[in-house]
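Shown here: the complex without one of its protein chains, the others still in place.
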Amino acid sequence: MLGMLTRRVAASVVTALLASVVVFLLVRAVPGDVVQQMLGQTSDPAAEQALRLFFGMDRPVHTQYFEWLGGAVRGDLGTAWVSGRDVLDLVGGALFVTLELTFLTLILATVVGVPLGLVAGIREGKVIDSVVQSFSVIGLSTPIFWFGLLLLIGVSAVLGWSPPLSYESPVQGLGANLQVMVLPVLSLALLQAAAYAQFVRQAVISAVGEQYVVTARAKGMPERVVLFKHILRNILVQLITFGGLLLIQILGGAVVIESIFGLPGLGRLLLTSISARDYPVVQGGLLVVVLMSLLVNLVIDVLYRVIDPRLKVG
Amino acid sequence: MLTDPSRAATERDDGPNLLEVQDLRTYFATDERVLRAVDGVSLSVAAGEIMAIVGESGSGKTVTGMSIMRLLNPRTARFEGGSVQLRTRQGKVVDLLSLPEKEMRRIRGSEVSMIFQDPLTSLNPVFSIGDQIIEGILQHSEVSKADARLQAADLLSQVGLGEGKRLLMQYPHQLSGGMRQRVMIAIALSSNPQVLIADEPTTALDVTVQAQIVELLKRLARERGMGVIFVTHDLALVAKMADKVCVMYAGEVVEQGVAMEVFLRPQHPYTVALVGCIPHGPSEDRLTPIPGHAPDPLKGLVGCRFAERCQHALPKCVQGPIQLRAIEDRRAVRCVRVEELS
Partner (left out) sequence: MSTTTSTMTRQLRRLSRQPGTVVGLVISFIMLLIVAAPGLFTTVDPNEFDIMAVLSPPSREHWFGTDDVGRDIYSRVIYGTRVTLGIVLGSILLSALLGGILGLISGFYGKAVDMVCGRAVDVVLSFPPFILGVMITGILGPSTRNLVLALAIIYFPTFFRIARSGAMTEETKVYVEAVRSMGYPRTRILTRHVARNVFPSLAAQFMVVFPLALQIQAALSFLGLGIQPPTPDWGNILESGKNFLLGAPWMSFFPGLAILLAALATILLGRAAQRAADNQ
């Protein structure tokens, strides 16, 4: 298992490197850069040149890349060109917010989606199944941002409440933090719960037809046990894998939600830094995103092997 | 207990019947049509006796076993009359078909057990052998987990898996096919059932392992006074190990009698053809398959269902329903021409 693990990690590192190269080249593929943005149209060419030198933009691309990479492996992602702040700091702070959003969403989606899927699967064809399926299909069709906006105005119109304007971390004030997060999490979680419910339902329906379920019933086990012990344990691996996929999807969806609700997360940071052409922030931010995504996949692979006894070697 | 026509023909002299199936009819509802999977089957099993049900796929032999255990989907399968009378350990007689589900669950795995064809898929791959045996034990008795563990190890040695304790911790995929089937039998035996239904237990196994499993079942039936219903398509196997046999075709019993006698002197044309299918020794070129295929189970059929493929069929065969008649002591056949043909 250790051998496989090192191989996977190595492959992930290679992928991350390739991805970083892609990002690096991509930002430099377009004309117009941060300097022009910062100084405006009517700028003095000499000033522009000086800034470019300061940012190291005069040097050949591959040199810039290796310098950046060298710094990155040491944990130094450079400084933002627009604000001058340390990129790692910036990204770290934003990452915290996004991670909070992501995990809260995943938890809510799991708590709502999985039980619905289980019930619908075991009672296939009955009313509850149709209800869950309708919920799934509508949830999957709903645009997240539309739903977020509707929630915002709906809550404001009906309850006369709107979330606080600025983000507060749970360390600073749990109450305020929850107030800020509740609507964003709800908006994101709907879609994911719908996806989870549909997946779990399908997994249960497949499992129900399996022979070991018949055996369990033949032993006289009550339906509750058949479902929660036998079937659930068998589809656990699939559930976790799917959870990982959802996690990555939520990361993507977080971008829009952060934009709507004004959360200072990684998504919003990327949006602003991309439009400002602040390369170090864009590179650093995207690198972190890619690393997280690869990490999630790696963790799932490991969990997969730990949970399914058929895959345990030796 | 009610009388059934075949009972007179095949009852052993020792002991009462543990299970009596009377005119079992299991119908499946599909969209607009009805599938009569089991259409009036009667049979019985006494203590220590092995009753075989033989037929090709689609004959209804598996559905019969599943019906007795009430393991079919209640939404699609229904019973149209008939009864399945079980003599419990306490001596009470209950009709399994009319029991509420809660009661039936107490019977399943305890008074009547079932083992299936493919032991790999029948066992849950993510739980250890021990877990799966112990689960069954704990479901039907009040013993402690530690005691259940001891019982499990003991059961494993009873089915010929000597190193019981070590095996308990292993997973199904780590065992061979034969070992897995023995585990299934151990699970089925855990609460000392009155009747064991074995649905093609050896079909997925090697020939040598087949023989071992069959021997094991015979010994267990004898030692425990347990009735065994052995479902299979292999008539030759039946002749070697069963006491009685029911030959099924298209949902009906077409011949019933003492296993070895039915094999040596088959009376119903279908049984004759089945015996003819069995390769005998060196002259294996005498394999004569039965031409045609089983009738469409959805079409309502009048008269003999084998008539289409029977070389002796006459118009009178399809004119009206044909009864299962006792033609001699210990033999019943469903054929209007049986006397003429023998």
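Should a chain be cited, it is by its letter among A and B, assigned in written order, with residues numbered from 1 in that chain.
The rule we apply is simple: a residue touches a chain if its C-beta (ideal position, glycine included) is under 8 Å from a C-beta of that chain, and two chains touch if they have at least 3 such contacts.
Treat the numbers as computed from the prediction; the structure is a model and nothing was measured.
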**OP:** May I ask which residue of A:L69, A:I128 or A:I274 touches the chain that does not appear here?
**Re:** A:I274
Subject >> Option from A:L69, A:L99, A:L152 or A:V225 whose C-beta touches the chain left out >> reply: A:L152
Original post:
Touching the left-out chain: which of A:V97, A:V119, A:V237 or A:L251?
Top reply: A:L251
Original post:
Just one of A:L51, A:V200 or A:V282 touches the chain that is missing; which is it?
Top reply: A:V282
**OP:** Please give every residue of chain A in contact with the chain that is not shown.
**Re:** 11, 14-16, 18-19, 22-23, 26-27, 29-30, 137-138, 140-147, 149-150, 152-153, 156-157, 248-249, 251-253, 255-256, 259-260, 267, 270-271, 274-275, 282, 286, 289-290, 293-294
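In this text, only the chains that are shown with their structure count from here on.
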Original post:
chain A to chain B: how many Å between their CA centres?
Top reply: 54
**OP:** Over in the complex, which chain B residues touch chain A? Could you list them?
**Re:** 69, 71, 75, 105-110, 113-114, 116, 118, 121-128, 135-136, 139-140, 171, 173, 184, 187
Original post:
Mind pulling up the chain A residues that touch chain B in the complex?
Top reply: 125, 210-212, 214-222, 230, 233-234, 236, 307-310
